[in-house]
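Only one protein chain is missing; all other protein chains are in place.
Here is subunit A:
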């Protein structure tokens, strides 16, 4: 490990900080992924089924979902962090810390995921939906047994994309008080001119991203039977 000590002189003394920061990043990512995943999935499916020509066409609900998604996606994440601090305080009790970061992270990533889900499900052939209707499937059957089943490979790919962009967001949230690898990279590495800390934090994030990409690709390939 001498080469490590040579190239990462500061980082090598901060083992426990890195472990904690990595844990925090994974914690933020995981909790947000679950909450934003469920929310985004519901909104995405809602958009698909209520859109004009959808199986539960409903102009009002579609427009509400559509506008919310567009609005949330238009706000730059850094500004969103500050703007919703009062809401965060209301929900979590504080606006600072890893758990507090989850609120803006969910609001920042759920609409993005919803749009991804909508796009993934839009790829499901309308003829297949019609075939399911013709054998007597109802809306719930079509959502769970056709849309989510047929769109699964694309849903996995979208989820990977969203997860990766989510890690990007956790770094940003971390830098302004949320903890995690972003905090380490900016508030320690950058501020104290300990460049090796910044680089190591970045490398760990890269490893996490590659791992997610790899697992996602494998899963998507496994469920994709189109070719």
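By definition in this document, contacts are C-beta pairs under 8 Å (C-beta built on N, C-alpha and C of every residue); 3 or more make two chains touch, one makes a residue touch a chain; residues count from 1.
Simple rule for what comes next: contacts and distances are computed from a predicted model.
**Student:** The chain that is not shown, which UniProt protein name from "STAS domain-containing protein", "Glutamyl-tRNA(Gln) amidotransferase subunit A", "ABC transporter ATP-binding protein" or "ABC-type metal ion transport system, ATPase component" does it carry?
**Tutor:** The correct option from "STAS domain-containing protein", "Glutamyl-tRNA(Gln) amidotransferase subunit A", "ABC transporter ATP-binding protein" or "ABC-type metal ion transport system, ATPase component" is "ABC-type metal ion transport system, ATPase component", the UniProt name of the unshown chain.
**Student:** Among A:28, A:132, A:171 or A:208, choose the residue that contacts the chain missing from this document, as touch is defined above.
**Tutor:** Of the listed residues, the one touching the omitted chain is A:132.
**Student:** I need the residue numbers on subunit A that touch the omitted chain, in ascending order.
**Tutor:** Counting only subunit A, the missing chain is touched by 125, 127-128, 130-138, 145-146, 149-150, 152-153, 223-227.
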